[in-house]
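Removed: one protein chain of the complex. Kept in place: all other protein chains.
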Amino acid sequence: MRIKVINPNTSTSMTALIDRAATSRASPDCLVETVNPAMGPESIESHYDEALSVPGVLAEIAAEQFDGYVIACFGDPGLDAARELADGPVVGIAEAAMRTAAYLGRGFSVVTTLERTCGRAWDLAERYGVSRFCLGVSACDIPVLEVEAALDEVAFACQKAVATDRSDVVVLGCAGMTAHCAQISARVGVPVIDGVQAAVLQVESLVRMGLRTGSMREYAPPPPKLYTGVLAQFGT
Amino acid sequence: MRIKVINPNTSTSMTALIDRAATSRASPDCLVETVNPAMGPESIESHYDEALSVPGVLAEIAAEQFDGYVIACFGDPGLDAARELADGPVVGIAEAAMRTAAYLGRGFSVVTTLERTCGRAWDLAERYGVSRFCLGVSACDIPVLEVEAALDEVAFACQKAVATDRSDVVVLGCAGMTAHCAQISARVGVPVIDGVQAAVLQVESLVRMGLRTGSMREYAPPPPKLYTGVLAQFGT
Amino acid sequence: MRIKVINPNTSTSMTALIDRAATSRASPDCLVETVNPAMGPESIESHYDEALSVPGVLAEIAAEQFDGYVIACFGDPGLDAARELADGPVVGIAEAAMRTAAYLGRGFSVVTTLERTCGRAWDLAERYGVSRFCLGVSACDIPVLEVEAALDEVAFACQKAVATDRSDVVVLGCAGMTAHCAQISARVGVPVIDGVQAAVLQVESLVRMGLRTGSMREYAPPPPKLYTGVLAQFGT
Amino acid sequence: MRIKVINPNTSTSMTALIDRAATSRASPDCLVETVNPAMGPESIESHYDEALSVPGVLAEIAAEQFDGYVIACFGDPGLDAARELADGPVVGIAEAAMRTAAYLGRGFSVVTTLERTCGRAWDLAERYGVSRFCLGVSACDIPVLEVEAALDEVAFACQKAVATDRSDVVVLGCAGMTAHCAQISARVGVPVIDGVQAAVLQVESLVRMGLRTGSMREYAPPPPKLYTGVLAQFGT
Amino acid sequence: MRIKVINPNTSTSMTALIDRAATSRASPDCLVETVNPAMGPESIESHYDEALSVPGVLAEIAAEQFDGYVIACFGDPGLDAARELADGPVVGIAEAAMRTAAYLGRGFSVVTTLERTCGRAWDLAERYGVSRFCLGVSACDIPVLEVEAALDEVAFACQKAVATDRSDVVVLGCAGMTAHCAQISARVGVPVIDGVQAAVLQVESLVRMGLRTGSMREYAPPPPKLYTGVLAQFGT
Partner (left out) sequence: MRIKVINPNTSTSMTALIDRAATSRASPDCLVETVNPAMGPESIESHYDEALSVPGVLAEIAAEQFDGYVIACFGDPGLDAARELADGPVVGIAEAAMRTAAYLGRGFSVVTTLERTCGRAWDLAERYGVSRFCLGVSACDIPVLEVEAALDEVAFACQKAVATDRSDVVVLGCAGMTAHCAQISARVGVPVIDGVQAAVLQVESLVRMGLRTGSMREYAPPPPKLYTGVLAQFGT
C-alpha cells in the first residue's frame, strides 16, 4: 500500500517534519511518501494562503496514482476537489483529528497557531459534523513555521484550553505541531491528537477495506475543460 | 463609485452576458467593470474547477483598487480570501441571491445547472445561514456554457422546483442564467432572483453606507509570504 | 420610487430622527416618507409594547400604496402580517441590519437598549438565519427615548461587546441609535451598522429588481374577515 | 383554582366549543372560564389576523386576575406579551399540544386548517424546541369556522399525515377541531392530541406546583407607557 | 387512577423521599405507588450506574399494570425501553422538569449533583428539544445520597447558576433534591422545578386525556425473545 502525504505549505523543513510523523505511524506494509507542491505559499496563515495552496495540492494528487492521500494542513485545503480527482480515498488532517477526538470523550479543544485561523477551524468543525464535540478553538499565537520550536508555548495553550473548555481531549491545530503530541499529552493529562498520524491511519484503514470516495454523483471525476494562463496545466 | 464584477469562469462570452446584467442594474452613479481572469477554467462545473478558479479571482481583486467587488459564480469561489485581500466589500452572487430571497417569503428553491453542483449550493446555504429558507436545490442538467440558450429547460426546472418544494421564490443557481430572470418569473408566477443583479446592488448599498469587511481579526490583510512556482506572483 | 418608513413607536421626535437617517441615505430617485402610527405605545421596550405596536404598523401599510416599506423598530413588529398586506416588499431594520452584517465578517455583536430586549434579538437572529453570525447581544441599559442623547454610553457598550464577543462588526439594536453610527465606528474601529439605513437601501434594491414578497402561498393577501370592537377598521 | 381560557377568535360559537372541551377536561377543583375578546378578527387564518388578535387577548389577560391562562388558538398569539402581563402562568395550545406529543413517541404530525397556516406551525415547532419531533405539517383545507362540522375531512387528513410522515402521534392544529379528538384517534389508530385539553391540564399542573413565568428579567411586567389612539386603553 | 413512581436507585431512603414529593403533589383521585427495583446500584452517579439501573426499572414496569409510570432519576434511564413495554404513558423526571421549565421563560439552569453527570443532562436537553432553553448545567458537587441533607450547598449552586446563566428558571437535576424545591425558590427568587412533581402531574394529565405512547411503529411491544443468564427473566 502506498500513501501520499501532501504538505500544502511549500516549506521543505515542515515537509520533513510531517514525513517523520507519517512514516513512524504507518503500518509496515504501508509505504508513505511525503511531498510539498512546487507552487504556492511557504506557509498557510490566512484564507488567502489556503486558497492559493490548492492548485499545488491538486497537482500533487494528479501527478501519480497512489492508494490514498493525506492533505496535511489543518485547513484541509482542496479536499472536495481532491476527492473528485483522486482514485483513492483522501483525508484531511483536521477532518481526521477532529473525528478521531470524537471517539474519546464528550468534547475536545483545538489549539491552533495564529488567532486569525480559529474561524476556519470552526467552519471545518461544522462541516465535519463535530461542532457539538468542539468545545473551544484557541490560538497559541505562534506563526506556523515557528511552532515546531515552541513546545512550551503550545503546551501552555493546551493546558489553558483544557481548563477553560472543560474538555476531554486536545486536537493540535497545525501539522507543524506534530512532534509535540506525546509530550503535551504527558503534561496536560488528556489525550492529544495529531492530525497527521490520525489521517495516515485513517487512509490506511479505508484502503484496507477497499473504500474510496463514492463517485456516482457529486464526486465523479471533473468534466474535461479548457484551462488558460499559468493554470493551463490543470485542463484536460 | 466603481464596482468590479469578476466572472470566475474564463469564458468571455459569459463575461459579456454578466456585464449586461450588472451594468443594466447598477445606479447611474455606479460604474461597473466586468472582467474574467487570465487564468483558470473556461467554465466551473466541479469542486475542481471552482478551486482552480480562485487564483484568477484573487489576481483580479489585487490588480486595481475598486470601491467594491462581486464574485459572479454561484459557488462564490475565493470569497473569504477575497475579503482579506480587498479594501472594499466583496459579495458573492450565491450569497446575495440567497439572502435576498430570504426577504421575500418562507422559502426558496435553487435551480442550478448540473446535478453535481447541488451539494455546493447546500454547503453555501448552510454557511450563509439560509438553510432554513432553502427548501430545495435541483438541477436542470444543462452545462454552464449552454444555459444561456436554454430558457425553456431552465424555466421548466423552476416550475417543477416551485411545485415540489412549495416555495415562494426561485433563486437562479448560475450566473449564466442571468438573462432569464424576468421571463421565468412571468412563467412561474413567483419572484425569481438573479444573483448578479442582487450582488451588484448589495455592494452598492454597502459602499453607500461606507461599510467594508471588518479587518481587525480574521479578515485582516494576509501576512506577507514567499510564494513559489507558477503562483510566485501571489507572494509579497 | 416611493418608500414608506414606519416607526412603530408613536414618539414623533424619534420619527424625525429616523427620517433624517432614511432620507439622507436613500438614492436621489427614491422618495422616502417617514411616519409613525396614530395608535400604540410611545416607545417599545417589552414584548407587550411590541405586540401592541403592530395594529398601528398595519394601519400605515394599508393607508396608501408605496413601492416598498421599512418597519423601523429593532423587533421588526408585524413583519409577517405586513408582508401579506403590502403590495411591495417589506423589510425590518433588525432583519436588514443583521443580514447586512453577515456580509462583513465572521460575526457581529448586537448592542441594544434595555437588557429585557436581548431575548427578542436572539429570536430574530435565529429566525433570519444569522444566529451563527450573532456572537453576542448586550444592552447599554438606556431607555429607547433617551438613547439618542447617550452616544458615550452606547459607544462604550459597543467597545465592550466587540472585545468580549471577538466580533468583526457591530449592529445597533435600536432605531433611536441611528445618528450614532459613524461616530461609534470611528471609536470602536469596526464597521457599525444602522438598520434604518440598511433597510432603506435593501428595499430600494428589491424595488429596482422588481421583487416583492412571493404571494402564491403563505403570504397571499389575508382572507376578508369581520373584525369587531376598536379594531373593526381592520376588517374588510 | 380559576383558569381563564381565551379564544383569540371573536367567534362566540367557537368559544362555546372550546369551553366544552376545557371544562370537561379540568379537575373538579379547577374553575374554567372561557371567553373571547371584544375586539379583533372573527377567525384567525393569516399572519394578519393573528397579529390583530393580540390586543384582544391582552385585554382579556389584563381584565381580571386568574390563577392561570390558556391562549386557545394554534398560533399562540401574544404569548410572550401575555407572560409579561399575567401574574399566573400562561400556556398556548400549540405549545401544550406539541410538547405533550413529544412524550408519546419519536414524532408527530400536525394537521391544520388552511395551507397558508402551515408555516406558522413550523415556526412554533422550532421556537418550542420540538422541530425534531415534528415530522410534518399538513392542511385539511377547511376554513377555521367550518372545521367543527368537517370531521371526515379532518380525519382523512390525519390518516394521510400519519402514513406520509410515519408518525406516532397526531396534533390537531386548530382549536376548532377540539371535539374531534377521540373519534379521530379511534379511526387513525394513534394518539391524537387536542391543544385545548393539553393546555388546560398543563396550566393546572403549573398552578398546583406554584409555578409561574420567571419575572426577574425578560418577562418582568412591561414598563408603564403612554399609549395613543384606539389603543390608549393599553397604556398605564 | 394508579401511577407507579420508580426510583432507579435502589436506596430505600431516597425512595421514601421521592414518595413524599410524589404523593403530596398527586391529585386526590390519583393513587401513587413509589418503589425501587430489587436489583441495581444504590445510587446513580455515572453512565455505568445508569445503564445498570435499567433492568431494575424495566422489571418494575413489567411487574404489574398501572395507568402510568414515572422514572424518577434525572438521567431518565430506560425511558425508550419502558415506553415499548408499558401499556400506559411513561415520563422521565428530567424530561418533565426541562419541558415544564420551557413554559416559564426564555431559559433555565440545571443544577445537578456531581460534575461528571453534567454531560448526560446536556444529552437529554438535546434529545428532548430543550437545548435552546437550557442556558447552563452546573454541579453542586454533592453525591446523590447526601444531597437531601445539603440544602445550603444546593441553594448556593442555584443562585450562582441563575447569575451566571442569566436564566429565568432553575431545574433541580436530581430526584434527591425534591424536598428543597420551595425553599430554594424563595432564596433565589426564580421558579424552581422538581422533576418528580412535574412528572407525576404530567403522567396524570396524559392519563386523564386517555393518551399513551403511540405503538404503531418504533414503540410497539418488544418482539418475544430468548434471554439468557441472570437476565433470563426478561425473555418471553
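As written, the chain order gives the labels A, B, C, D and E, with residue 1 at the start of each chain.
Methods note: a contact is a pair of C-beta atoms (placed from the backbone, for glycine too) under 8 Å apart; a residue touches a chain by one contact, two chains touch by 3 or more.
Worth saying up front: this structure is predicted, and the values here are computed from it rather than measured.
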Fill in: Given A:160, A:187 or A:208, the one touching the chain that is not displayed
A:208
Practice prompt. Looking beyond the chains shown, say which of A:71, A:91 or A:140 touches the absent one.
Written response: A:91
Fill in: Residue among A:58, A:158 or A:190 touching the omitted chain
A:190
Response to the item:
In the whole complex, of E:33, E:84 or E:153, the residue touching the missing chain would be E:84
Worksheet entry | Contact footprint on chain A, counting only the chain that is left out | 25, 27, 83, 89, 91, 95, 99-100, 102-106, 128-133, 162, 166-169, 182, 185, 189-191, 193-194, 197-198, 201-202, 204-206, 208-214, 216-219
Response to the item:
Note that chain E touches the absent chain at residues 10, 37-43, 45-52, 54-56, 58, 78, 80-81, 83-85, 115-116, 118-119, 123, 126-127, 143, 217-220, 222-223, 225-235
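Rule of thumb we're sticking to: only the chains that are shown with their structure count from here on.
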Item to complete: Please decide if copies chain D and chain E contact each other with the same set of residue positions, more than half shared, or with different positions, and reply same or different.
Response: same
Discussion item. Going by average Cα coordinates, which chain is farthest removed from chain A?
Written reply: D
Response to the item:
Distance between the CA centroids of chain C and chain D (whole Å) is 29
Fill in: Residues of chain E touching at least two other chains
106
